[in-house]
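Working notes, structure below.
Apart from one protein chain that is not included, each protein chain of the complex appears where it belongs.
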Amino acid sequence: MTAAVHGSAFSKSEMMIVAAARELAGQRVCFVGVGLPNIAVNLAQRTVAPDLELVYEAGVFGARPARLPLSIGDPTIVTGSTAAVSMYELFSFYLQGGLIDVGFLGAAQIDRFGNINTTVIGDYERPTTRLPGSGGACEIAINARQVFVIMRQSARSFVEKIDFRTSPGNLGGAEQAERIRREGGWLGRGPSVVVTDLGTWHFDDDCEMRLDSLHPGATLDDVRATIGWQPRIAGSLASTAPPTDAELRLIREELDPGGAYTR
Amino acid sequence: MTAAVHGSAFSKSEMMIVAAARELAGQRVCFVGVGLPNIAVNLAQRTVAPDLELVYEAGVFGARPARLPLSIGDPTIVTGSTAAVSMYELFSFYLQGGLIDVGFLGAAQIDRFGNINTTVIGDYERPTTRLPGSGGACEIAINARQVFVIMRQSARSFVEKIDFRTSPGNLGGAEQAERIRREGGWLGRGPSVVVTDLGTWHFDDDCEMRLDSLHPGATLDDVRATIGWQPRIAGSLASTAPPTDAELRLIREELDPGGAYTR
Amino acid sequence: MTNPKVASMRDAIADLVRDGDTVAIEGFTHLISFAAGHEIIRQRKRDLTLARLTPDLIYDQMIAAGVARKLIFSWLGNPGVGGLGAIRRRIETGDPAPLEVEEYSHFGMVGRYTAGAANLPFFPLRSYFETDLPVVNPLIREIESPYGDGKVYAVPPLKPDVTIIHAQRADAAGNTQVWGLLGCQKEAAFAADRVIVVVEELVDEAVIRADPNRTIIPGLIVDAVVVEPFGAHPSYVQGAYDRDNQFYLDWDAITRDEGSIQAWLRDWVYDLDGRTAYVDKLGPDRVASLRPAAAAPSGSVDYGQYT
Partner (left out) sequence: MTNPKVASMRDAIADLVRDGDTVAIEGFTHLISFAAGHEIIRQRKRDLTLARLTPDLIYDQMIAAGVARKLIFSWLGNPGVGGLGAIRRRIETGDPAPLEVEEYSHFGMVGRYTAGAANLPFFPLRSYFETDLPVVNPLIREIESPYGDGKVYAVPPLKPDVTIIHAQRADAAGNTQVWGLLGCQKEAAFAADRVIVVVEELVDEAVIRADPNRTIIPGLIVDAVVVEPFGAHPSYVQGAYDRDNQFYLDWDAITRDEGSIQAWLRDWVYDLDGRTAYVDKLGPDRVASLRPAAAAPSGSVDYGQYT
């Protein structure tokens, strides 16, 4: 992470959050995860997607948080929301029922096909690092119509082979993923966007991740140095537009005044 | 049915309701069915079982109806109740979860083992008489800890062989019923009381119905004339105590002033 | 909200209910949308499959009017009163045409909607053991526990093309709140492809957002909001009007005879152009007699402002 800079300058985390929020333009119903997804969707609701309905796995539909909630179960997501329901109802009828357009996930490890590990680094029985586990992630990955991932890139996180598959992405590639989703009657079509601190990735026809846009200040060398496989780069690689003043003001003044996410 | 009589005299229907209500002494949680069970449990709550919690399949726990509800979904069962819940919750957690002590059922046909038909008379595909069907009866019969039946006796209703088994009673007798309940993990132990306009029946060790008490005015000949099998009569056959003035007053003034159930 | 959903009953039924559809008008005794059923009759929809736990008077009327070819249900009667003549005649005599029936128990129907709403291939329940229901309905099937502890039964998902419910209030986006008996309206609505909500009162979004735990259906799944006060009569709306028990008793005579049903349909459905005319015909005295004796306020709770 870079230190935060002043004026219209911005941190890598701010760029990542802004890029993720912009990807939500045109989306209707978004399932909010804890941490970075939380701030990104709240920014999107205030910018590119004012009609975005926020669904919190804690059991809230149509949240309009007056402040950025630290946890996804904060009281501010309830007061003034459209519906507060049991988790049974949220997971059964909203998520598994197919009403979620975008499920937003973080990851500790991801592979080239967007398969995600948030469970352990190392062996399951005696891990090097015990991570939080699935929470709702594995059912979001399967049942949300599409999945957005937001995470920082590093050689430890973008890996050739993840240590544990917590949430299925495009499995071993397009052919296998499409067959299994079809036969299994999955509603989701898997991951479609990965936003990192260096750039924005989408998925090729063969379901492998492809870098489509490089964030300002990031280089392809940075990208290659923080990834465990030979990355696919779009022929028409774009430059991500830097955060606008309005976006930065929202993040700094409204959403994360303490800098918890954007340091 | 006899015509209603005056003074401390009473109709056969009134005797039946009173006898059924008295059987609820000591019970805690009762699942209320439409019709006669409805008036019987409401009488019990006002007499022998003041702590009786009434559960209506419409989704009400702890009802205290201010008037006798005509249907089991009447608004008077909701106002002032302890909990109004979805039918999913009522059937899943209260009934199937094992919280109901007594399920109260009516029947169009019953056999000697307490198996019940409320679906059709005649062939299912082209019935002579199409009856209401199960409603919640078949799950009540299986999941309530015990089942009380209230119905008028006649050669058409107390039959050797029922035309359709809507709700399981003691199946083909004790041995089979106990084995199937045990192997199937049923929480209920099946029917324990049948109250008719002529008497009160319980079940013998072999799970066949046994007449234990004859209502005032009824004779064993009446009983034999209204039953399709050779009935088993208790050696120590009792005489049902007639309705008290208090019971009659409650029925006539509070619970069924229009005489819908007690004509 | 950007897309206003508020519609007349005529437009909502014309746009959203199609011949051949599976239609569920749900509400267990409480909140039955007779207004929507009558509009379906007036628009002479045909070949519907009607799903409902308790067909009640509304489906007796609709089936008498010839809108349906099939009935999916769990309890067929006039609760506390007697039978439903039009439906019984169709089943017992095939007159004037056979009616296909698919029959469950209450919990089975609730489970079918639940599986439909949750996109599950089946709903497991402890029912049907040792009964004849699975014999006559092969869609009720045994399923083995994967933990080696025996069998339960399963019912398949039911996904209506259209679910219609009545409620105390909704906002223009279709966010809907109900109190009193909840039945299985939530499950039936989430299971459906299209949802029509009929309300006593259209309220501002702020009223809904003041009490989010009271919301049973989000506007997200609602296609039309129809404002139709007294639209549930002779059924009832908790806090607004009582069940018209006299009508349920009266129906017992009407339904015994095909001619009297058709006369009733003419007088109370075909010859009226909508619910307002129906309420006028009912008359102010009848309406007034059904108002609750007094208010029974829930009281307010505090969600707190967290800023």
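Per-chain numbering from 1; labels A, B and C assigned in written order.
Throughout what follows, contacts are C-beta pairs under 8 Å (C-beta built on N, C-alpha and C of every residue); 3 or more make two chains touch, one makes a residue touch a chain.
Note that this is a predicted model, so its numbers are computed, not measured.
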Shown chains contacted by the missing chain are A, B, C
Among the options A:Q27, A:Q96, A:T200 or A:T226, the absent chain makes contact with A:Q96
Which of C:A154, C:A191 or C:I254 touches the missing chain? It is C:A154
Contacting the left-out chain: of C:A14, C:L120, C:A172 or C:L272, that is C:L120
Against the hidden chain, chain A presents residues 34-35, 38, 57-60, 69-75, 78-80, 84-88, 91-92, 95-96, 119, 124, 126-139, 142-143, 164-168, 171, 180, 183-186, 260
Touching the unshown chain, chain C contributes residues 119-122, 124-126, 139, 141-143, 145-147, 149-150, 152, 154, 156, 168, 179-180, 182, 207, 210-211, 213-214, 238-240, 242, 292-307
Note that chain B touches the absent chain at residues 29, 51, 53, 60-62, 64, 66-67, 74-76, 78-85, 89, 92-93, 96-99, 143, 185, 187
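Operating definition for what follows: only the chains that are shown with their structure count from here on.
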Chain B and chain C share contacts with none
Of all chain pairs, the one with the highest number of C-beta contacts is B-C
Whole-angstrom distance, CA centroid of chain B to CA centroid of chain C, is 28
Whole-Å distance, C-alpha centre of chain A to that of chain B, is 58
Rounded to the nearest Å, the gap between Cα centres of chain A and chain C is 40
Residue ranges of chain A touching at least 2 other chains are none
The positions of chain C in contact with two or more other chains are 114, 186-187
